[in-house]
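Of the protein chains in this complex, all but one are displayed in their positions.
== chain A ==
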Amino acid sequence: MAIEVRVPTILRSYTGGAKIVEGAGDTLTELIDDLDAKFNGLKGRLITPEGGLHRFVNIYVNDEDVRFLGALDAKVKDGDSITILPAVAGGALGFAAAAALLGGLSRPTTPAPAPKAD
């Protein structure tokens, strides 16, 4: 048994057009690493260079948004169904202002490092 991952249209260029792929791992991070080994480049569309979950996607484990399950630390297991959806968002606000409002357009999974005391 494996973990089923449902891939949205926009990311199927990485999976050879496949809508459903399979992966393995104990956490979302491990699963994404496993998928990236098979579908090179996929990780970069899900995780920011800073290592947080990308603001432009929603990832669900079964029926839960992973943001409520510890984000990239979310536990996964064989038989789980993972769904990736492109976030649907936007609006008249300029990108910079939206980024400020949202606290940056990535969802960090670990607290920002404390400012260095000079």
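Rule of thumb we're sticking to: a residue touches a chain if its C-beta (ideal position, glycine included) is under 8 Å from a C-beta of that chain, and two chains touch if they have at least 3 such contacts; residues count from 1.
FYI, contacts and distances are computed from a predicted model.
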item	value
Chain not displayed: protein name in its UniProt record ("Glycine--tRNA ligase alpha subunit", "Cysteine desulfurase", "Peptide ABC transporter permease" or "Proteasome lid subunit RPN8/RPN11")	"Proteasome lid subunit RPN8/RPN11"
Chain A residues touching the omitted chain (full complex)	8-10, 56-58, 60, 63, 65, 67, 83, 85-95, 97-98, 101, 105
